[in-house]
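Apart from one protein chain that is not included, each protein chain of the complex appears where it belongs.
Presenting subunit A:
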């Protein structure tokens, strides 16, 4: 299978603090990969390095055979190919639901307003928010906001979706509605890279699970392998702590 993103020897430091150390990692087309690991292990940093919200300190990010870290690359065009969903939703406060999903298509992809609205409505329907097109961010519940944020990212029709703990800021009763949408997306064959603390969900939807600890990938394998037969002590200890 073709690799959508291929990361080689990626590292990231804040001052002398090395947060990511020599990460080798790739995502294949159509794959659903969950990244798990304890707080501060560098999961968010890895995701943010992939779409260059953080500047990696070293290594390569190969996308369609090209290293996007060499300076010639148009990072804005590259970012349109990665959909990002944040823990804090980050819906644009000055736009309503529909226009959150339209503005990027029109301003960045240069689609016509009509086309953009058609695409936006299609994805708002996928996440079950098509009745709320006129609502503003502050009028929605957390779960609704996150579903709109997912639709906004999908509207750009990216090659891969990145999720950074999409349910961690939600009240417990809203976690389900977001995970359900993500599960449905996974079944459509969308390529997804998900940082999550929802172990049940990771076991169910992933093709692969990656366990990170202290800035390195400790273990990378199928959900059965990671959850049922972890080989590393650190993985075992983490799972013991998180799964009761």
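Simple rule for what comes next: contacts are C-beta pairs under 8 Å (C-beta built on N, C-alpha and C of every residue); 3 or more make two chains touch, one makes a residue touch a chain; residues count from 1.
Keep in mind that, in the parts below, contacts and distances are computed from a predicted model.
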item: Among "Formylmethanofuran dehydrogenase subunit B", "Fe-S cluster assembly ATPase SufC", "Phosphonate C-P lyase system protein PhnK" or "Amino acid ABC transporter substrate-binding protein", the UniProt name of the subunit that does not appear here; value: "Amino acid ABC transporter substrate-binding protein"
item: Omitted-chain contact residue, chosen from A:112, A:139, A:168 or A:229; value: A:139
item: Absent-chain contact - pick from A:11, A:26 or A:80; value: A:80
item: Selected residue (touches chain absent from view) among A:16, A:39 or A:93; value: A:93
item: Residue ranges of subunit A at the interface with the undisplayed chain; value: 51, 53, 71, 76-80, 82-84, 86, 88-96, 103-104, 107-109, 128, 130-136, 139, 149, 152-153, 156
